[in-house]
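Note that one protein chain is taken out, while the other chains of the complex remain in position.
We just call them A and B in the order they show up, numbering each chain from 1.
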Amino acid sequence: MERVKEEKKKFKWPFYITKKIGLPKWKYWLIRVGGILLAFLVAGITCAILKPGTFGLFYSEMFRGCFDFSDISSVIDLFVEFSLLLLIALALTPAFKMKFWNIGAEGQILIGCLISAWIARFAPSEWPNFLILLCCGIGSVVAGMIWSVIPALFKAFFNTNETLFTLMMNYIAKILSALAISLWIKNGSQSFGVLTQGTFPEIMQNSGTLVIVFAIVAFVMLYFYLKNSIHGYEISVVGESLNTARYVGIDVKKVIIRTMIFTGSLMGFIGFLIVCGVHQSFNDSIVAGKGFTGVLIAWLGHFEPFEIALFSFLSAVFEQGTTTAASAVNMSSHQFSSICTGIFFFIIIACEFFSSYQIKMHKKEKEEEVKDDVSN
Amino acid sequence: MKKLSRIFLAVLSGAMMSLAGCSEVKAKVYEKGKPVKIGLICLHDNQSTYDKNFIDAMGEAAKNLGASKVDGEPIIKTGIGEDNNCYNAARDLVKQGCNVIFADSFGHESFMLKAAKKWPEVTFCHATGTQAKTANVSNYHNAFASIYEGRYLAGYAAGLRLAAMSANGELKAENFDKDGNIKLGYIGAFQYAEVISGYTSWYLGVKEVVPNVVMDVTFTKSWYDPVAEEAGATTLIDRGAALISQHADSMGAPGKCEVAGVPNVSYNISTNADCPKTYTAFSKINWAPYYEAVINSLFEGKPIAGEVNNNFTGTLDTDSVQYDAKDQNAKVACEVIKAELEAGTRKVFDCSKFTVEGEHLTSYLADVDDFGDFVKETEAIKTEGGITFFDESALRSAPYFDIAIDGITTLNSGF
Partner (left out) sequence: MEKIRFENITKTFGSTVANNDISFSIEAGEVFCILGENGSGKTTLLNVLAGIYKQDAGRVFIDGKEVNIESPKDAYKYKIGMVHQHFKLVEVFTALENILLGLKQKLTEKDVIEICDKYGFKLDPKKYVYDMSISEKQTLEIVKTLFRGVDTLILDEPTAVLTPQEITHLFEIIRNMKKDGKTIIIITHKLNEVMEISDRIAILRKGEYIVTVDTALTNERRLADLMVGHKTDLNIKRSEIPNTGVRLSIKNLSALDIDGNKALEDISFDVYGSEILGVAGISGSGQRELLETIAGLNKETKGSIIFTNPKKDKPVTFYHKNVNQIKELSKEGKFYYADTKEKCDLTNKTNKEITDLVNAEKILFYEDEIIDLKDKKPLEIRDLGIKLSFVPEDRLGMGLVGNMDLTDNMMLRSYRKGKQGFVDREKPHELAEKIVQELDVKTPSLNTEVRKLSGGNIQKILVGRELSSRPKILMTAYPVRGLDINSSYLIYKLLDEQKVKGTAIIFVGEDLDVLMDLCDRLLILSNGHITGIVDPRKITKDEIGLLMTQG
């Protein structure tokens, strides 16, 4: 009897969490759209708390930062950011579908950046720009491929943990980049400056415009690769059930390696776009966390190209909009934009949680139970 | 999914259509005599002592110039990285009608120059940069100050404190090396001219009072990294540094020194309030005179006063270089030195006062002209009034003294 008493004293949470099954699609999207709106609202409130009286300004500046059509270049900037996030998330998707948790996008892109920067900086100046760009592109693709195929080989042959491995490769890429800069920039200032050759041409005031074109092409190609190609089909089977893959005679090792070659090549290419197109410069943090944001986006987009596009776009709007808004209300752009992007993803992930789980209260009184019965 | 794709395509095509109707950013042409609209791009915000120094100076300059010369509040963009975001920030400032745009970080330079070429109607002024002299872009300017003189004075004040400590027997055995020299410590960001010039002048200032000093330098490889700066200070204290200074922008090192009770000389800001026990002296560049000079010249339609080859070097005379010492007696002694520096009878990098590999310098080629080639092409040793010295910050505004002199040991590579 004493034992029973003891148990009763123990603290108990007033609620418990159960899985929600069979949420209709429209309800799910309602929750998500609600979440997105909430994220905008919370970001505005955060801004107003940090700098009182700026609630309205936050939104007008955010809009101006993204959709100021009097400045075509800034609109293109938004779409460039969108394109980069889209490309990264899409490049990750085949591997993720295969349940190969590659979180090394950051490093795979950075190593591509490094090679592009190296070639563009040291290519003979008498070479035509086009040739330099070609070399940069090829070099970056190969570099990104190497960076991703190493963990894939280890996974395929030694079954090492790909998450830790790819993460580690990020740091190696970062250190190599820092080392390269200190070797190249002999005065010790660590400042790479702007590339004088191997740069994309400016179209509509912006050297990143071509990035958008590449993203559209890649989007279409990847869409069909995932949905209708034999490779895409094999990837799905491997991801869903290793046993089934084995059973139908799919060479799982081959698929892992092939998919990571694909992912890595695209990552390297994105690095090329960032260095030669967007920034025309290089430093060891030039990828600026996009590789990790891409992982989030791919996940939130359920590896579906159109959903990924949606979240890439929203993420780009949030980043660029809040960067502009921050300076209008005298806050540090980078920090504030990071906070807002954090809010955005936090709320969207919370939406995911609440669409798969529900919180129920423990029933205390018997009367309540009866009431509940009726509602059931 | 199909529905979603249709919506997506509709949005995309809508966006593309509206893009076609867009136009580019046009800079406002400035008419002299009208209030000047000012923009400032900062790497960090005022959490960083370095950036705070610029932001405060801008406020002061705007106040001094008054509403007749300055159009509204200066627009300050903080947290702008050293990549294309700097160019984008500049573009946004141009769009908002700025007539002059300043930037505060070395790495901003290439992007500022790119923007300057894009919008020739706007004046671009970049602090600490090196390319204005060679770039030949008329609306692009560099500025710096002879901060090595300020550091020298702060070092002199610190030397006086060190001498007092020595006399009072406050120094411990670990503060001396095997040859009986007193150890100093310095935390630098990167191993390049601006930083080397800074710690060498400070060291020479201390050495002027206490001849038997040696110095360890450790680099953090970042302009702002409180953790690394504190770690650097810890290393130096563990190695027995009796006095520490830094060319790094956070409170990491001064805070650590206060805890450990090691006297500290700060940069850009007086740490007297936060570190009352150990604060010794500080030096800083006062950017307000430069800002005022630029705005006034625009307002009057004249070239920027004091500029040579698009380079502006602030001096002790113009109050661009400031210093202070906690001990008022020390301040008095320093004022004497300051007067000598102003008169030119004393030079910081007096070749007779330091040696390189045991020799006194008679000639040194420095990388003054920045073509991005890192070729050291310009003779920087000069003799004037009987003193042979390294002529710092005269050939261009940014420092170019990058010589490793005897007595200073770098603990790690700044690369």
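Convention: a residue touches a chain if its C-beta (ideal position, glycine included) is under 8 Å from a C-beta of that chain, and two chains touch if they have at least 3 such contacts.
Just so we're clear, the structure is a prediction, and the values are computed from it rather than from any experiment.
Participant: If the full complex is used, which shown chains touch the chain that is missing here?
Facilitator: So, spelled out: the chain left out of view touches A.
Participant: Using the touch definition from the top, which of A:Phe130, A:Tyr233 or A:Phe346 touches the missing chain?
Facilitator: Reading the full complex, the residue touching the unseen chain is A:Tyr233.
Participant: Extract the touching residues of subunit A with respect to the undisplayed chain.
Facilitator: 3-4, 7, 16, 19-22, 224, 228-234, 236-237, 240-241, 243-244, 246-249, 369, 372-373, 376
Assume only the chains that are shown with their structure count from here on.
Participant: Applying the document's contact rule, which stretches of subunit A touch subunit B when the two form their complex?
Facilitator: Touching subunit B: residues 65, 68-77, 79, 178-179, 182-183, 185-194, 196, 204-205, 278-281, 283, 285-286, 288, 304, 306-307, 309-310, 323-324, 326-327, 330-337 of subunit A.
Participant: Can you list the residues on subunit B that touch subunit A in the complex?
Facilitator: So the residues of subunit B touching subunit A come out as 1, 4-5, 8, 15, 18-19, 21-25, 44-45, 47, 75-85, 88-89, 91-92, 95, 106-107, 109-111, 113-114, 190-195, 221, 367, 372, 374, 402, 413-415.
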